[in-house]
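In this view, the complex is presented without one of its protein chains, the others remaining in place.
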Amino acid sequence: MKQRSTLPPTEELKTKSLRIVPPSGLGVWLTGLTAAAMSFLAVFAMALALTAGLVAQNWSSELQGRATIRILPSNENSAQQLDMLLQILAQTPGILKAQPLDSATQTALLAPWLGDDIPFDALPLPQLLDVTYAGERYDFEGLRLRLAAELPDAIIDDHMQFRGPILAAAQQLRWLGYGALGLILSVTAMMVVLAANAALAANGTVIKVLQLVGATDRYIVRAFVRRFALRAFLGACFGCLCAVLALHYMPKVAENSAFLRAFGFVQGQWIWPVALPFFVAGIAYIATRWAGYRKLKELI
Amino acid sequence: MKQRSTLPPTEELKTKSLRIVPPSGLGVWLTGLTAAAMSFLAVFAMALALTAGLVAQNWSSELQGRATIRILPSNENSAQQLDMLLQILAQTPGILKAQPLDSATQTALLAPWLGDDIPFDALPLPQLLDVTYAGERYDFEGLRLRLAAELPDAIIDDHMQFRGPILAAAQQLRWLGYGALGLILSVTAMMVVLAANAALAANGTVIKVLQLVGATDRYIVRAFVRRFALRAFLGACFGCLCAVLALHYMPKVAENSAFLRAFGFVQGQWIWPVALPFFVAGIAYIATRWAGYRKLKELI
Amino acid sequence: MIAFEQVAYSYGGTATLSDVTVQIASGSFHFLTGPSGSGKSTFLKLCYADLVPSLGRVSVFDQDTHALIRDDLPQMRRRIGVVHQECQFIEHLSVIDNVILPLTVAGRAALPKDVTDLLNWVGLSSVVGMTPAALSGGERQRVALARAVITSPEIILADEPTGNVDWEMSLRLLTLLVELNKMGKTIVVATHDLNLIRTVKAQVAARVLRIKDGRVLLAGADL
Partner (left out) sequence: MIAFEQVAYSYGGTATLSDVTVQIASGSFHFLTGPSGSGKSTFLKLCYADLVPSLGRVSVFDQDTHALIRDDLPQMRRRIGVVHQECQFIEHLSVIDNVILPLTVAGRAALPKDVTDLLNWVGLSSVVGMTPAALSGGERQRVALARAVITSPEIILADEPTGNVDWEMSLRLLTLLVELNKMGKTIVVATHDLNLIRTVKAQVAARVLRIKDGRVLLAGADL
């Protein structure tokens, strides 16, 4: 019965401190489960938000950076007017390209309304010009005013009335996705906190025994925190994996739909589903630590 | 110590059978919590699906039931052609109205492309006719063929190429909402099942004691089933209420957006968030019953 | 009433009990003794069909416990009162509710006077409103005994019912069991307290079963 004081190797100690929490206890298990289920949903919400963002970007980039100028048919020499316009545009900073539309393109534009068999050449139609500009440096309003002053027959149009609603719709979808994501992540955090709390309550006997054999608060909390953070991490990994697989093998309900076909992650976006488990584990870590110390205070 | 056989009033018995399950036990509590959190998310998914459906309907009804017929400018007398066309349309079942477009309307249609100061009267533009039809009874293909045969200059167009993508987008949103809803309800069901299972495991002592004093399986399972179904119901009610309040007070991120302003439920749709708690309670009922009998078999 | 025929039981490794053949007649009083870990609790669990024998057969009320189907078990258990060694209760119910639990699950009402008498006898009147967690070790054992006898069952099996109570209380509890035995109940008490056995043998014709090395033997007058 003599005093023992040899310290065991650190590794052995660590293993022991981990095993003190029931490896398959109710609470640990539920934490993992919650993490998995909520991660699964979160990945879908992420996909929704990111895809909506992508689609919004596509939709807008199709129109972004392009404007149309039309020169109304008038008494003046139209070729001369066109030259003058091109000159003005050449002086305008930010304009990348300005190209008169040929009749084929014009026909295509009007076809939906007038049919494609109109003798365009015979019609006194306006001359259309397709202008490409570089986002920032281009001053739409300045150009409009200059044209009004110098070349009143040329009217510029940046398609805002068409682009606006489409962009708004895509933005709304994106907001909705982020909203759902925020909602799901909050619910995840809340449920992990509560599961950890509940689990600590369920492990009352373990904590009591540990306290009575002289374990410090730090020792007890560390054991729980590790187990829970690990379980939450593994659960979240599993949930994310399932979600990613589900996304991949999802029945493409509308094959002809660009939106659903794009639904998922592209390249750099993969960081999000990969980061999620770490986020959830972090929440579990903080939640368990907090709940653990609180619970211990409660038990004296 | 003589034999007692007076039966107590039924009410007293029922109360007892309820109290046998810990009223605030870990499992019972987690079941309620899960039900609440998942209901909360489910209500949002519902709102998404239903609103998308509504928006899709709005978008499509704007174009639904309308077609355009254009009579190409040709050598024949256009007024005569128009009469003939109107005659044909009068004979076609399902056509409600057919109205030649006046030049103001035509100008409005073309303005985006050609500007609104074109001398339309001077141009040999086609005559446009706006046709309103009643969904089912109208045979588009039949009419098209008849026109091709009898009046080759008249070309009918039901705007499918415009309507198609818009409808598809709305439908996809709707599908996405239903998908999310399905996902969330499955996860709810799964988590309620698992929480009930876990809770039964946590109440092992209660079950053991009951078995040893001669309680029948039916008695034990009924006590648990009631408690759990009730908790799941209350939890789901709470979750739904929170979600509905959140929907109501949600910051309208994009005030100018019809979609986000419509986000929520209208009239008859309120049945869904109201029905949800009953659905969740039903799942909890079945899940606990099944898990209960299985658990009891396990304990002999 | 309870018959063991060449029963063996093993928890997996070596047999805890082997070749046990014992008859426990209706209305008899048996003590069960033996060193710690010899199998006393195991023997009692075989009696109330919590365990079924690995070999041989145990019959209770002339029914083979092997052949009992699930739905018969509760009916059988209601005719047997058991005091477990690790007294388990429903911790969120009060002491009184735990005591009348066997009546509650059978859908029977308790006569208040009988319950009060019983609780007075085992010295628990002052703690009836508490939850089991607040009881002292000896009080828990007495609650368990009260729960076992409340339905006035035909067989009473008590596993170390006096391990945590003082000598006077032990005698009081045993007197209760002796009185029940005189009313025709069959009693089996597992205990390691030989003094108690000696004292009670003076009051009632009790037989002593001794478990040793997995065998159950009838001890003679020498104990």
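Of note:
Note that the chains are named A, B and C in the order they appear, and that numbering of residues resets to 1 at the start of each chain.
Just so we're on the same page, a contact is a pair of C-beta atoms (placed from the backbone, for glycine too) under 8 Å apart; a residue touches a chain by one contact, two chains touch by 3 or more.
This one's a predicted model, so the numbers in the text were calculated from it and none came from an experiment.
Considering the whole complex, the hidden chain is in touch with A, C.
Touch with the chain that is not drawn comes from one residue among C:71, C:91, C:117 or C:166, which is C:166. Of the candidate positions A:206, A:234, A:247 or A:286, contact with the hidden chain is made by A:206. Interface note for the absent chain: among C:6, C:23, C:75 or C:136, the touching residue is C:136. Contact between chain C and the absent chain runs through residues 11, 33-37, 40-41, 85-86, 123, 127, 134, 136-139, 142, 159-160, 163-169, 192, 194-195.
Contact between chain A and the unshown chain involves residues 1-8, 12-13, 16-17, 19-20, 22-23, 25, 205-206, 208-217, 219, 297, 300.
One rule holds in what follows: only the chains that are shown with their structure count from here on.
Among the chains in view, B has its Cα centre nearest the centre of the complete protein Cα set. Taking the mean Cα position of each chain as its centre, A sits at the greatest distance from chain C.
Chain A and chain B have CA centres that are 24 Å apart. Chain B and chain C have centres, each the mean of its CA atoms, that are 61 Å apart. Shown for chain A are the residues that touch two or more other chains, of which there are none. Taken residue by residue, chain C touches two or more other chains at no position, since every residue touches fewer.
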